[in-house]
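Please find one structure pasted underneath; my questions will follow.
With one protein chain withheld, the remaining protein chains of the complex are depicted in position.
So, subunit A:
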């Protein structure tokens, strides 16, 4: 990815102009940057010299065939996997994420929704949301935590947004697959991260729910950086955002959906086998 592409204003930013001020804002807007990142598992190169940048706010879809390294990419950003080489920098001050623990990275403001819904099944919907709620995370803070009216209000808001307002006292394990997906999205909302990594949000959802999800993601992307990993091209088209195509661990193409789907290499990767 070149500087020129990056310096283009993010979608939704209509203030692009020739003067210096917006450009400074653009530069400040780069939230996450991966450069030259490689990682292998037992000789298999899952990520190969990957470079990736996302600004704030921005909505980005990451697509690619199975094994393209989409999940490994998320694992690297969230600290689950340490890359063999390369840099991962974050925020205004370009701090490296590579030396931080998973929990520290999450506290820095990177939230993740997993492909398979992972909620705490033995606990109620409310407890799940309360745990995600943005509050001090130290053991003592948590031990001395008192439930606040503001916190309860925020939980109600999120529950309303994800359509689980009536299900707050229920045990999360009883929810349907789709509801668990929503709950996990809700936990992401409650966490209020700066960067949201969303892995296949629409899996197992009805068409109406998919539409709701697209709306929600687009709305979130007005203020946050959102990376959506998705298989479903129709879903990606509705997101109407810049698309990054991953293949064999590196970026194959980047641009609008029409632009990348016109790319012969992308066609070959997707249809050629």
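We adopt the following convention: a contact is a pair of C-beta atoms (placed from the backbone, for glycine too) under 8 Å apart; a residue touches a chain by one contact, two chains touch by 3 or more; residues count from 1.
In the analysis below, contacts and distances are computed from a predicted model.
S.K.: Which protein name, taken from UniProt, belongs to the chain you can't see among "Aminomethyltransferase", "Dihydroxyacetone kinase DhaL subunit", "phosphoenolpyruvate--glycerone phosphotransferase" or "Leucine/isoleucine/valine transporter permease subunit"?
M.R.: For the chain not displayed, UniProt's protein name is "Leucine/isoleucine/valine transporter permease subunit".
S.K.: Which one, A:78, A:179 or A:213, makes contact with the chain that was left out?
M.R.: If we include the chain that is not displayed, A:78 is the one touching it.
S.K.: Of A:82, A:145 or A:259, which sits in contact with the chain we cannot see?
M.R.: Selected residue, touching the omitted chain: A:145.
S.K.: For subunit A, which residues reach the chain that was dropped from this view?
M.R.: 78, 80, 101-104, 106-107, 111-112, 114, 116-118, 120-124, 127, 130-132, 137-139, 142-143, 145, 147, 169-171, 173-174, 187, 191
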